[in-house]
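The complex appears here minus one protein chain, its other protein chains still in place.
Read from first to last, the chains carry the letters A, B, C, D, E, F, G, H, I, J and K; within each, the first residue is number 1.
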Amino acid sequence: MAGKSLVHRVQVLHGPNLNLLGAREPEQYGRVTLQEIDAQLADFGRARGALVQSFQSNHEGALIDRIQQARTDAQGLVINPGGFTHSSVALRDALLACALPIVEVHLSNIHARETFRHTSLISDIALGVVCGFGASSYRLGLEALLEHLER
Amino acid sequence: MAGKSLVHRVQVLHGPNLNLLGAREPEQYGRVTLQEIDAQLADFGRARGALVQSFQSNHEGALIDRIQQARTDAQGLVINPGGFTHSSVALRDALLACALPIVEVHLSNIHARETFRHTSLISDIALGVVCGFGASSYRLGLEALLEHLER
Amino acid sequence: MAGKSLVHRVQVLHGPNLNLLGAREPEQYGRVTLQEIDAQLADFGRARGALVQSFQSNHEGALIDRIQQARTDAQGLVINPGGFTHSSVALRDALLACALPIVEVHLSNIHARETFRHTSLISDIALGVVCGFGASSYRLGLEALLEHLER
Amino acid sequence: MAGKSLVHRVQVLHGPNLNLLGAREPEQYGRVTLQEIDAQLADFGRARGALVQSFQSNHEGALIDRIQQARTDAQGLVINPGGFTHSSVALRDALLACALPIVEVHLSNIHARETFRHTSLISDIALGVVCGFGASSYRLGLEALLEHLER
Amino acid sequence: MAGKSLVHRVQVLHGPNLNLLGAREPEQYGRVTLQEIDAQLADFGRARGALVQSFQSNHEGALIDRIQQARTDAQGLVINPGGFTHSSVALRDALLACALPIVEVHLSNIHARETFRHTSLISDIALGVVCGFGASSYRLGLEALLEHLER
Amino acid sequence: MAGKSLVHRVQVLHGPNLNLLGAREPEQYGRVTLQEIDAQLADFGRARGALVQSFQSNHEGALIDRIQQARTDAQGLVINPGGFTHSSVALRDALLACALPIVEVHLSNIHARETFRHTSLISDIALGVVCGFGASSYRLGLEALLEHLER
Amino acid sequence: MAGKSLVHRVQVLHGPNLNLLGAREPEQYGRVTLQEIDAQLADFGRARGALVQSFQSNHEGALIDRIQQARTDAQGLVINPGGFTHSSVALRDALLACALPIVEVHLSNIHARETFRHTSLISDIALGVVCGFGASSYRLGLEALLEHLER
Amino acid sequence: MAGKSLVHRVQVLHGPNLNLLGAREPEQYGRVTLQEIDAQLADFGRARGALVQSFQSNHEGALIDRIQQARTDAQGLVINPGGFTHSSVALRDALLACALPIVEVHLSNIHARETFRHTSLISDIALGVVCGFGASSYRLGLEALLEHLER
Amino acid sequence: MAGKSLVHRVQVLHGPNLNLLGAREPEQYGRVTLQEIDAQLADFGRARGALVQSFQSNHEGALIDRIQQARTDAQGLVINPGGFTHSSVALRDALLACALPIVEVHLSNIHARETFRHTSLISDIALGVVCGFGASSYRLGLEALLEHLER
Amino acid sequence: MAGKSLVHRVQVLHGPNLNLLGAREPEQYGRVTLQEIDAQLADFGRARGALVQSFQSNHEGALIDRIQQARTDAQGLVINPGGFTHSSVALRDALLACALPIVEVHLSNIHARETFRHTSLISDIALGVVCGFGASSYRLGLEALLEHLER
Amino acid sequence: MAGKSLVHRVQVLHGPNLNLLGAREPEQYGRVTLQEIDAQLADFGRARGALVQSFQSNHEGALIDRIQQARTDAQGLVINPGGFTHSSVALRDALLACALPIVEVHLSNIHARETFRHTSLISDIALGVVCGFGASSYRLGLEALLEHLER
Partner (left out) sequence: MAGKSLVHRVQVLHGPNLNLLGAREPEQYGRVTLQEIDAQLADFGRARGALVQSFQSNHEGALIDRIQQARTDAQGLVINPGGFTHSSVALRDALLACALPIVEVHLSNIHARETFRHTSLISDIALGVVCGFGASSYRLGLEALLEHLER
């Protein structure tokens, strides 16, 4: 499929503290690193004729800047907003403004954690949500997004 | 993988009103019927060496009976509890008692609907949740469950 | 009007415990039985050229089954959801899926009873609500529904 | 029944803004005017041997004055309290003090509107409630009241 | 004390439905009429060298008009706001604007009635509150106000 | 007491998932099965001259049907409503309608479990409640009911 | 009136910290001490043929003991429960058990203070409430109680 | 612009107690009177070719009457609903029914006052809101309305 | 069993106002006194080889002192915390610190009383709860505790 | 006024996503860009002898840095905090610390949007608020601020 | 510093169950006893020229008595209110009345425990709070108080 000229472009966004994946609490989050996840997503995308790029930041503003940029260089977003999920109206506004289909993913099952993690400011403006399957949440979310874009 | 003798057995459970799929509100839920979804899931499972069986009922008690039976004839559950998601403690108790890994799926993005649909009595005891991708939610959920069982 | 070939068909649905009418707490609910109410409703309907059929069940699933069936054999529903009024999302979903005009009725004035009876999961999807007039609530509700269908 | 000397007297009360009926938002409230509704109610009452009088005001105090007067010149009330439904304890107190059977009616289905319209300060002291059937809500409410008075 | 030239002037204000006192629910509110209460208060005031005037209205606006007037012709207010106690910000604002000492009184014990009667928009800007002693609530409230004015 | 002709008849009702007792989570619920509990209760009753019959179902409707039947063939109920405790208004209505003395029992201490288990729709209409003592909760509840019936 | 043989006996109860009156925050609570208040109340009572006795304690248990004793040696209670107003169910139970008419008084206007002071566990079981008039609250409350007893 | 024949007509509405402006609490509300504000608004409007008329009342009903009249003699409303802001559903309904662009203004910053002033029943149906700038709030609100009408 | 040297020792604790049993509101609480209950419990315990001692106080501190002492002279507690059930964190802490199995009992069905009685600060740390069976609640609770100790 | 040496200096602050103005959702926010708004504000200020400078950032920290700087180089702030309005205590603290008069503005009517937008952490510390008038909100807010500074 | 004649006097207060320190749950609270803590605090105070006295009681009233006494024999209080922290308005009132600087301390981190421990009735009237450091919380709190007194 590499020879196909018209590929979908997908931006993957990782929120705060996800750069620690593999190093932090491996018994809970597994030993796979963010770099490995990003590589797998890129491979998975390439196999379906999509260009998948990733970006991580601990800075809300940097994530917003990147989302704004996605308006012109992506057709869809896969986002794990991390701790910003529950409090960032600004992130929500950026996602609303970019007007792209969004898939929200979480490594852990946020419904089985602290109460304040049960509320998301992103879910209701997303296409759909995948949570609880560790690194696989990203891949399943990307799969769902590509399926949506291909329709 | 077809020659493998030891397959995983997965029970798919559909809650109330899902038998109407394809007929009811096709613009919202699509035109694919529950029979077609079940066939696709069975195919998808077979290709990965898993036996996937499906069951739908509008009766809470019948679903509980089936879940209890799954204790002896399945290794995992994919469940779309439909309207029981938000109110059935009995269903939750049955799922707790069967002690199998559970994946909760929803056709629509429940976070973008009425407030009473934002609370699930199942999510916190599930492995993970997939919602918002129409019939694909089932397949993605099954994929996640099989990956979990294969580990 | 009896000779009219094209009549409206209306399904009347009685939720749990309404089979006890006339026997249970007669000082509160009166001595008229459900059979008598159903006969009166059928008579009332016939006089206006409508076929009125009734169904009662203590089983939520059986009511849902009957509502689904009404999609093809009725043009409107009069429903007294009884105790399911306040908790059954599945019943609401069935009513939504059948896409017929619905009139919600209650024998007693639910606003003058326990707090948990003040919330209905049905009212906002109904055409209108009639409550507090005993067995007459049904007849007034049927009248309102027929008027709506005749328009 | 016109010859009957001892008729029931019913007072119909219309709260604020109902004088605009027919003129305001006709696509939502229909084109029938309050004068026409009042005439229909008077006719309907007359046919059952009841004298039905109507009163509308945008002034809470004027409605209270009229309710107090009803203590001596009516046997029952049909009231559409309009916007006062949700906030006027004074109106409730007047209705309590008049000690007559009251039927509360609403043109629209208040359960399908803004949240603050879901709470009524009148419902729990009413005989019953009818809402959602446009101008017919009045007639059905009057019918229910007369039936009650005739018992 | 009748010969004393410099008397205190007190305005007594009765909210909606209090004109019915003596006639309405005598077993609960007693058989004394508002006219009798006003006469007793005037006598009580006169004996302590105070001019006590009373005003009742079912109209919120009329009460506000009278409170505004009290700014120039009274040194204190005794008010039973009736049903306006719990909802009228406008009345509160009028009382705030008149900047006089206010005593809030109620015939019944509002804490032993419906929940919505437990909240008062007047109490926190009053000098004090007397409730539950029937017609005596007025006299005790007036006594407290005069004591305050005499200090 | 075995020779006594006039015995009390008591209906014991087990809600959803209680059929799994002894098999499910034995470390939490013990190894005694529901059959053994029912046998013990029957023995205990017989020794006090009472006929004790038991019924279990995962179906809310089946439990309601059985409760309605108890109106004519029992003088009291011991019920462990299981997951229906917290959400079934229909079950509550059936118990209200049967107008028998009811004792609510729970194997586990529901106050030490999830928050949604702290609210019961049954407790306030029961004679009393026993919870937390495993299978003994049933026997203590039956003892309390018999004592009540014998008074 | 001193020669009258049959006097009413009234128990005045002061809750925690009221022993500090006159010493603590005189600008807010005035300079009159609890002893002076008690003397005034005794005088006031004597003049109306009533024996008024007072008791203060910082100990909830001691107040409850005294209330229990009042069952046999008083016909009414005037109580300023101080800080126990808002949290002591035990005090409420003692007052309920003594089955005497109770008048609740407060020096300050509790409605103009912290939110947690707006809720009283005593008010709904009291005859009435007087608050906000400093030491005069007691005298007005006693007056209301005597009036009640004399009726 | 004075020569322009087709001017916009704007109705300014002042709610309860605003007639006291200049007299009441001048340190908080300033010394400008309502008459002066109205004159300034009329001048401001005239300079932009608009006819600005003002109306004040302490009576909710009178304000509703005037709003209804505005349906035929104005193209827009500037309203300071005063104390009715937070509780009058009837006023909201009148504004909804008149179907004109509305600008809500407040002299003081209602967000910096009591909690019950933070909720407005008008704001969500207004074009916009201006608050906190004293008498200037009116002029800024009028300016915004005219700009809207001129578009 | 009287000859058995190693008996279980159980401390029964009665909270505030329970000393009035038999005297207060006999129609609600029965005519049996606390002394009689204590004697029955001692007898019941003796018959099963247990030493049962009782203690009542209206003083929270005295109850806490007694609970602390129980750490060394009892193997289990039966407690009716009365009004302290709903507010005493200190009592809860004392019970936590004594680390003995606790059975909470109530004479009345607290779920059928005021809302504030529905919350217990003790239940979740108790073995189990018995309520609603009058004096029998104590005996049933003691029975459950002894059964637990004997295991 | 250009020759005046002592001008007021005003800092305008735009929160996250406002850089997209004109490009994002033009049908809702209009086609005017932030650059054009800033130019208009500078012009408007200059005409009244004020220096108006603008700053936008998607980074909360950058906005806080700029607010801190304003302590020394501005006399007032006009701020549209965007999505930070509802969640940023840090922004509020910065505004509190700068101790300048603040005017809060919003393009849209936040009261007519999602519930979480109805709460502002800024409004109660602002001089006043203007919302709902698109780009004009800024100009009206600036006008109000200048008027305040000129006083 | 021992020769200094004018020392600060500090009262340390320990609420209910703290007398068990060292004996109860040593793995959570450590093995140091209250006597040892009191000795350490006295030593620490003496070294800084302060007289530190300690008092423990399980009786709320006794603590209040001691706080009242502190008005005349101490310049500051260090208090661990234990279980009274969350419910005792009377203790709060005593602390308010003594008008001394107060430092609130807790052995455990109350924010990491049950929800009802997150609310303190003391914190907002304290100088400051120290919690979570076991016995060191007392010493740090005393240090803070002495620093405050020495200023």
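Points to keep in mind about this one:
In the analysis below, contacts are C-beta pairs under 8 Å (C-beta built on N, C-alpha and C of every residue); 3 or more make two chains touch, one makes a residue touch a chain.
Here the structure is a predicted model, which is why all the values come from computation and not from measurement.
Remark: the absent chain touches shown chains A, J, K in the intact complex. The chain omitted from view is touched by exactly one of A:Gly15, A:Gly45, A:Gly76 or A:Gly128, namely A:Gly15. Checked against the full complex, the one of J:Arg24, J:Arg48, J:Arg92 or J:His106 touching the unshown chain is J:Arg92. Subunit K residues in contact with the hidden partner, per the touch definition given at the top, are 109, 111-112, 120, 123-133, 136-137, 140, 143-144, 147-148.
Within the entire complex, the positions of subunit J that touch the omitted partner chain are 59-62, 64-65, 68, 87-94, 97, 99, 121.
Of the residues in subunit A, those that touch the hidden partner chain are 15-17, 19-20, 24-25, 57-62, 82-87, 116-117.
As a working rule, only the chains that are shown with their structure count from here on.
Listed by label, the chains touching subunit H and subunit I alike form an empty list. Across the two interfaces under comparison, F-I and G-K, the one joined by more C-beta contacts turns out to be F-I. The geometric centre of subunit E is 50 Å away from that of subunit I, both derived from CA atoms.
Our note on geometry: subunit B versus subunit H, Cα centroid distance of 56 Å, whole angstroms.
Between the CA-based centres of subunit A and subunit H the separation comes to 48 Å, rounded to the whole angstrom.
For subunit A, the set of residues that touch two or more other chains is empty.
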